[in-house]
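Heads up: the structure comes next, in structure tokens.
The complex appears here minus one protein chain, its other protein chains still in place.
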Amino acid sequence: MELGMIGLGKMGANMAQRLVRGGHRVVGFDPDSDARAAVEAFGAETADSLESMVDKLPAPRVAWMMVPAGDITGGTVDALMGLLATGDTIVDGGNSNYKNTLDRAKAVADKGMHYIDCGTSGGVWGLAEGYSMMVGGEKDAVERLRPVFETLAPGKEQGWGHVGPSGAGHFTKMVHNGIEYGLMQAYAEGFSIMEHKKEFGLDLHQVAGIWRTGSVVRSWLLDLTADALGKNPAMDGIAPFVPDSGEGRWTVAEAIDLDVPAPVITQSLIARLRSRDGESFADKLLSAMRNEFGGHAMKKEQ
Amino acid sequence: MELGMIGLGKMGANMAQRLVRGGHRVVGFDPDSDARAAVEAFGAETADSLESMVDKLPAPRVAWMMVPAGDITGGTVDALMGLLATGDTIVDGGNSNYKNTLDRAKAVADKGMHYIDCGTSGGVWGLAEGYSMMVGGEKDAVERLRPVFETLAPGKEQGWGHVGPSGAGHFTKMVHNGIEYGLMQAYAEGFSIMEHKKEFGLDLHQVAGIWRTGSVVRSWLLDLTADALGKNPAMDGIAPFVPDSGEGRWTVAEAIDLDVPAPVITQSLIARLRSRDGESFADKLLSAMRNEFGGHAMKKEQ
Amino acid sequence: MELGMIGLGKMGANMAQRLVRGGHRVVGFDPDSDARAAVEAFGAETADSLESMVDKLPAPRVAWMMVPAGDITGGTVDALMGLLATGDTIVDGGNSNYKNTLDRAKAVADKGMHYIDCGTSGGVWGLAEGYSMMVGGEKDAVERLRPVFETLAPGKEQGWGHVGPSGAGHFTKMVHNGIEYGLMQAYAEGFSIMEHKKEFGLDLHQVAGIWRTGSVVRSWLLDLTADALGKNPAMDGIAPFVPDSGEGRWTVAEAIDLDVPAPVITQSLIARLRSRDGESFADKLLSAMRNEFGGHAMKKEQ
Partner (left out) sequence: MELGMIGLGKMGANMAQRLVRGGHRVVGFDPDSDARAAVEAFGAETADSLESMVDKLPAPRVAWMMVPAGDITGGTVDALMGLLATGDTIVDGGNSNYKNTLDRAKAVADKGMHYIDCGTSGGVWGLAEGYSMMVGGEKDAVERLRPVFETLAPGKEQGWGHVGPSGAGHFTKMVHNGIEYGLMQAYAEGFSIMEHKKEFGLDLHQVAGIWRTGSVVRSWLLDLTADALGKNPAMDGIAPFVPDSGEGRWTVAEAIDLDVPAPVITQSLIARLRSRDGESFADKLLSAMRNEFGGHAMKKEQ
């Protein structure tokens, strides 16, 4: 197939490369000329504007966005609605909030175009191993892109699927990331407990390695954890500072909206907030309260 | 009544003073001569050894311990069992683990003496306001000490009670402290949320003051929080470092033993552990894992 | 002063009564004629429409809403904007989301009227004990209503205050309720632990009573807990089903928006969600997973 790939960052460039390798024609657009040059190197065509990208594609066109969620995605959809024609398809492969996707899909459908939300997992490993894709939108529109999905996925019938109407893809990806937070935190806590048990002198890299086969906790995240522990067993020089992106927060909010108790996913998010709250006002106040009722000494800030 | 007070620290000295004021004869013992001098200043007698303290008391004797839980309490009980006689009473007014109390009460009863566990709340305010006391032990033994309890308590029939057999007093005090952790954390989180909402420019001391009358969250801990915020609204110079003593941990362990879900008390304890884990290995590992799968940059330690 | 009270339910009627007792003239409006009759009984005037209520008030008018948050409050504000004149004041005494308040305050100000958000705590006890009020809005507008606040509050200078600009009152009340959730859950867990410790045969009503004076956990919520345990020590016939209203959810969402870790307030909310999730899909799936990897038997639904 032929498609335009908008956004040639880490994700977009790798996906373009996997598509070119799979025999597809890709016209990549990114405002950054270095990013365009990088994808030309492996055989993608490029365009230096959305207009130009659209011109280089045959109708019905496919424009696949791999751009940051939020205003940039919104602005790109608006621009594409002005450039594309009835029957063309816009794909949002980023981590958009599914509520935004619902709005955008409606606006796009009102113009007679198709909108597909493709929740995409796989990170920097997707180029080699394929991407896991949760796809939302009309059945026919999704089916037309089957060759693209089959190339991007780990296998023809593996790792991707049409999960429901517009929004369902991003919703499913959001929950995927919420689960991911929980899994990561569970491993991190377990390894931290072992790290603190000095008397056993455990080699955490070895333990992670043992668990990678045969154990109940084996997983791809464990494989990566083993790699990380192999490179830097004591986590030297790494700050205990964990960013979070929108999906974890949205999962927590969605769970509450749906009256679903999700203590572990929620605590995973809170643990990340706490990792970035080095000067916790709450903890200072607790220290002051202990001093008030019990006369307990407060530790002074250094 | 007449009783020996063992341990003349913050708690023991204040309780001795409240008893003396109430017309009781107190013989205080503490290895530290300054501590003894301090209680003599308000009319307590003192002794410079347990033996001497015991000698100065009429049978049946009452020996009230306000000493640190654990080995010191255990050693003091052992020593007292060698010095006291049938019919005498030992009171443990400290924060002992109720399981230790069960063992000690049995050993003491085997010698024909009485053992009373008196969970004591009130902190540095107890001298002025009276102590809340949860008392465990045989009914008759507790009744004999009624005049003492009535003097130490906020009022004759207020703030103290015989809650059950040996161990029940310390068990109840343990749960009391578990609840206290939860209450403190709830306030600390709420004030922290308000502190971070810069756009409203809230005066936290004012808000705490408003809530002190009429509101659903009014409490003595809130009164203290208001005081603390009045003295130091920005918590300047206080480290975000919160110690915990045994009772919170024991409450969490007991809840699990009893199959009782106690998420809030448990998270209150975990929040304190986290306040002291400035170099969280778990958070460093999470940062490394994010780098592995997504190529996300890790923040470096400074 | 003279004011219109809109909404004569549990809260509005009691506040009207406290105001009448305090010498104010109150014109109450409620679509329900029984509700109007009830406030007439203690000396309030009434009106059977908003228009009529407005007509009965002298300019500059004060219209105080005690109606459910959300669309009803929004609709009432819209209607009042059509009926009131420049210089009049609308007070929202309900539990509105502060974000809605910000929008409404702006719309009202654009018409030259004043908008005050008054977060109100006190429940059914407010009539007798006074209400705790956190007030947001312009300083002058708030000052003009001082006589009303002083009558509704527990004392002239007690239990109420102007905490900040529009929205600050409802924001503060929202956090108040988040804290309330945490406090309630901490007590509930503690009493549940004691209830499960059958060997000590604790009398929970007695324990709550002991703690009410002198202890660190004394509070108004504990007073109420003692009352509840006195009436029904085993909680006979009460379903383990705990509703939540908006404020707890909003507090959790706000904490996350502000990057503030609030594990205890959050778990309090999750505990309530869980109390209403009798057929937990998550727990069923956990049971099925245990069966898959370990061959563990699944308990069957009855």
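Think of it as A, B and C in the order they're written, each chain with its own count starting at 1.
Here is the rule we use: contacts are C-beta pairs under 8 Å (C-beta built on N, C-alpha and C of every residue); 3 or more make two chains touch, one makes a residue touch a chain.
Since the model is a prediction, treat every value here as computed from it, not as a measurement.
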Check: Which of A:4, A:28, A:94 or A:126 sits in contact with the chain that's absent?
Finding: A:126
Next item on the list: Using the touch definition up top, pick the residue from B:62, B:216 or B:285 that touches the left-out chain.
Entry: B:216
Next item on the list: May I ask which residue of A:83, A:107 or A:221 touches the chain that does not appear here?
Entry: A:221
Checklist line | Residue among A:78, A:203 or A:279 that touches the chain left out of view | finding: A:203
Next item on the list: Identify the residues of chain B touching the omitted chain, counting contacts across the whole complex.
Entry: 216, 249, 252-253, 256, 259-263, 266-267, 269-271, 273-274, 276-277, 280, 282, 293
Next item on the list: List the residues of chain C that touch the chain left out of this view.
Entry: 10, 123-125, 184-185, 187-189, 191-192, 195-196, 221, 224-225, 227-229, 232, 235, 237-243, 263, 267, 271-272, 274-275, 278-296, 298-302
Margin query: Give me the chain A residues in contact with the hidden chain, please.
Written below: 121-123, 126, 129-134, 136, 153-155, 158-161, 163-165, 167-168, 171-172, 175-183, 185-187, 189-190, 192-194, 196-197, 200-203, 206-207, 209-222, 251, 254-255, 258-265, 267-268, 270-271
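In this section, only the chains that are shown with their structure count from here on.
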Next item on the list: Could you say which chain's mean Cα position falls nearest to the mean Cα position of the entire protein shown?
Entry: C
Note to self: If I list every residue number at the interface of chain A and chain C, are over half of them used by both copies, so same, or under half, so different?
What the structure shows: same
Check: Farthest chain from chain A, comparing Cα centres?
Finding: B
Next item on the list: Please report how many Å separate the Cα centroid of chain B from that of chain C, as a whole number.
Entry: 33
Next item on the list: Mind checking the centre-to-centre distance between chain A and chain B? Centres are C-alpha means, answer in whole Å.
Entry: 48
Next item on the list: Pull out every residue in chain B that's touching 2 or more other chains.
Entry: 123, 185, 187, 189, 192, 196, 221, 263, 267, 271
